[in-house]
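Everything on this sheet refers to the single structure shown next.
With one protein chain held back, the other chains of the complex are shown just where they sit.
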Amino acid sequence: MGIHSSKDKVCSLSKAVSRIEDGSIIAVGGNLSAREPMAIIREMIRQGKCNMHSIGGAHGVDIDLLCAGGVLRRVQNSYVGFEADFGLAPNYRRMVQQKKVIPKDTDCVAVLMQLRASVYGLPFMPMKLVTGTNILDLHPEYIVMTCPYTGEKLSLLPAVKPDWAIIHAHKSDPKGNIKLHPPYFADLLAIEASQNSIVSVEEIVSEEEMDKIGATVPYYEVTAVVELPFGAHPTSCYPDYTYDRKHLAEYVKLANRGEDVFRKEYLEKYVFGVKSHDEYLELVGGHDALEELTKWNQGTEKWCELLGRNL
Amino acid sequence: MGIHSSKDKVCSLSKAVSRIEDGSIIAVGGNLSAREPMAIIREMIRQGKCNMHSIGGAHGVDIDLLCAGGVLRRVQNSYVGFEADFGLAPNYRRMVQQKKVIPKDTDCVAVLMQLRASVYGLPFMPMKLVTGTNILDLHPEYIVMTCPYTGEKLSLLPAVKPDWAIIHAHKSDPKGNIKLHPPYFADLLAIEASQNSIVSVEEIVSEEEMDKIGATVPYYEVTAVVELPFGAHPTSCYPDYTYDRKHLAEYVKLANRGEDVFRKEYLEKYVFGVKSHDEYLELVGGHDALEELTKWNQGTEKWCELLGRNL
Amino acid sequence: MSIKGTDYYTIDELMAVCMARTIKNGDTIFNGVAVPLPFTAIMLAFKTHAPESIFWSGLLAGLNPDPPFLPPTSGDSVMLHRANPILHLHQIFDLAMRGELDRIFFSGAQIDKYGNLNNTLIGTLDNIKIKLPGGAGSSHIGCFAKNYTIWSIRHDAKVSSKGQRVFTFVESVDFVTTVGRRTSTRNRDELGLMGGGPDCVVTNLCTFDFDPLTDVMRLKTLHPGVTVEEVLENTGFEPVLSDTIVETPPPTKEEIALIREIDPMNTRKVGFSRSALEKRYDF
Partner (left out) sequence: MSIKGTDYYTIDELMAVCMARTIKNGDTIFNGVAVPLPFTAIMLAFKTHAPESIFWSGLLAGLNPDPPFLPPTSGDSVMLHRANPILHLHQIFDLAMRGELDRIFFSGAQIDKYGNLNNTLIGTLDNIKIKLPGGAGSSHIGCFAKNYTIWSIRHDAKVSSKGQRVFTFVESVDFVTTVGRRTSTRNRDELGLMGGGPDCVVTNLCTFDFDPLTDVMRLKTLHPGVTVEEVLENTGFEPVLSDTIVETPPPTKEEIALIREIDPMNTRKVGFSRSALEKRYDF
């Protein structure tokens, strides 16, 4: 939501991120290990953004890094972790336990319905009754209503309208039309529900080219686009590249060694230690290492090797 | 809705239509002059279906013909007509004025929200307040609610769950995966909201072929598929063929000449006078005439000629 | 710039220009069913003073199309030409429900002094004399949209078979399909509606806005050759007369040339009387 009728959306990373105000509600795109807007997130940390509130589904390194970087004050996600592979999200966990981050644990379905309410211009969405869980203790804003048609009890969930959707996508044109390949996760909904959207893309193409490939998101829903190849790294951006499991393993290992170690050996190096996204890409291995991540489509064996490589 | 897990959905037209019970709520696919499931509709009339209730947006010859054929008792559409080109829908109008069809005029947005309620498993959807119109007199089922969050007044619209979605699409595989090209109109929503769906398609392709082109509707939402090339005639099915404006002009002319003339010169000829869809296609001009309708993509001049031909 | 054949304009073209001028640059605009004239106006605005406007090709929901011609049915896929992306129809309705739709164009078989529109039936619910096609999305979007432009090519008073004069512009409509500036008892604020309702009216005789005090249509401009008396004769209610009724500002040659390029099949002319179309206005 929000109508962004300008036809010149191309923006530098630092300028785009500078528009996000402290205290914003943010909807981060992608999911778990996939297509998370990591380059934007690193810039948010560099710019010292703080006191933000995230709303979303099942996420991983994006939310964990935003916690470590001091950006998030409230996390209203349904899951933040590294699944069976690397386990708990160390920074998120630590900061919640230290009461520096307030957990507002939610549910994937709740996120869907609360964003839908915003998309439909409604103050709330009804939902089949949810009860019996302590999730409700975290969400006193849920109301139980008796349906005037059926007499059944329903849960009402208030609208959540993010100030900013922060998305990484495949392509845009200069106007801000966005091409996104499936899986979409909740990204389309997040963009529609949010007042503003920053979208980093692998490539900005001409309007003519976008006409040919067909956009997924109309330009008027997008506030700014930033061209950042490998902007999702270390998460994946299929079909362009798979995720960098080795980098994530290093991330989790450092994060598990405590706040100071993580700050010194990860944040100082990969976030504060680089002046640009290009510098970051050099630091994580440069052309050769990144090129390797694009080779998942050479066949099952290669794909297995990239995902399973011995850490 | 409804889970149709069988992997053999291919069905004859007569058998598929025989499953629709009298008195059903039906959601007819397509829109105005586009991709309406006309072959299914003609078969419904031949089988003497009656007492049905349609729910939908802006339609034309489909609803008008269903009225003329005695199938519909209630019409809960937002529009039934032939726009500026041919004007009012003669059969619909006549039967409403004769009190044989009960008009339940609704609004495109209401249809959207009421189908959404069914898709979301909800007894109703809230909507920003609508009031001040006589549409509300036709819909005493709307309730005004005071929002417990904002204090604003909202309209509640009860769910509408069609018994059958009746759709014409481009392709299916034998399992019932459906490929639909844009524009989708409300077809995807109609299928999701309906208990059952019959989909006629231009072509049934192999499962391998469907994997290549990518389905639009998952097979488990579909009850039966029927292969009926030109099954939308006289409406369009882009990109395959444009609409047969000449046939529609004849249709409206005959319908405007009264019930008896329309029955004798249209229904007896094009509906009851044919035993199969193939016979119908022969009757409306056969291969050459239909081939002509596919030539819209030869260029603007040809397209103009097809749509603008002097009647 | 030499513009061939544009030494005159006709009533459909004048109306399209007047309708286009109700669009501001950057507006979000939707138009649904039965659309040749509004679509001509929208395309014209887009190609002249409102290039940053956002509009969707009716119920096909393509974004900012540039069709090579306007079809006789708004369901035709020519309206998707150069549109990108093609959206789901519900995305536009959702946008309207969010209060983000700036303008939409509505007509009516009956139009009353407050801009209430009837596209549902002539007569009463118990005794329907003429069943009209219905309002499509106008009933609800008329509650939500920031504003709408009313247009009518039938600003006249035909004499019925019973010798009665039948107006399009009536004191009150038989059935309110789309709510105007107010009902007889309550204005939009009192009704609790989000949108602002109609703010301008373009007919084949004149243009109106609305009197801010009474919410009644106020005669603002007269098309060339039309008199106040002619408007009053063809209007079934008493409009407010603006202090300064002027002639409708003429189109430019460029606007007329563009209109003919936008709509080479002349679908915008459908529904006008032959005599009306034969009248040529000089620049």
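Labels for the chains are A, B and C, by order of writing; each one numbers its residues from 1.
In the analysis below, contacts are C-beta pairs under 8 Å (C-beta built on N, C-alpha and C of every residue); 3 or more make two chains touch, one makes a residue touch a chain.
Treat the numbers as computed from the prediction; the structure is a model and nothing was measured.
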item	value
Which displayed chains the hidden chain touches across the whole complex	A, B
Candidates A:F185, A:Y266 or A:Y280 - the one touching the absent chain	A:F185
Candidate in contact with the missing chain, chosen from B:M38, B:M52, B:V96 or B:A215	B:A215
Sole residue of A:M127, A:A215 or A:L228 that reaches the chain not shown, by the stated touch rule	A:M127
For chain A, residues in touch with the removed chain	30-34, 57-58, 60, 77-85, 88-89, 92-93, 96-97, 103, 105-110, 112, 127-135, 137-138, 152-153, 182-186, 188-189, 235-236, 238-239, 242-243, 245, 300, 303-304, 307-308
Interface with the unshown chain - residue positions in chain B	1-3, 5-7, 118-122, 177, 192, 210-211, 214-218, 220
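In this section, only the chains that are shown with their structure count from here on.
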item	value
Identifier of the chain whose CA centre is least distant from the whole-structure CA centre	B
Intercentroid distance (Cα basis), chain C paired with chain A, Å	44
Centre distance in Å when chain A and chain B are each reduced to the mean of their C-alpha atoms	40
Residue numbers of chain C (touch at least two other chains)	86, 97, 99, 144
Residue list for chain A, restricted to those that touch at least two other chains	120-122
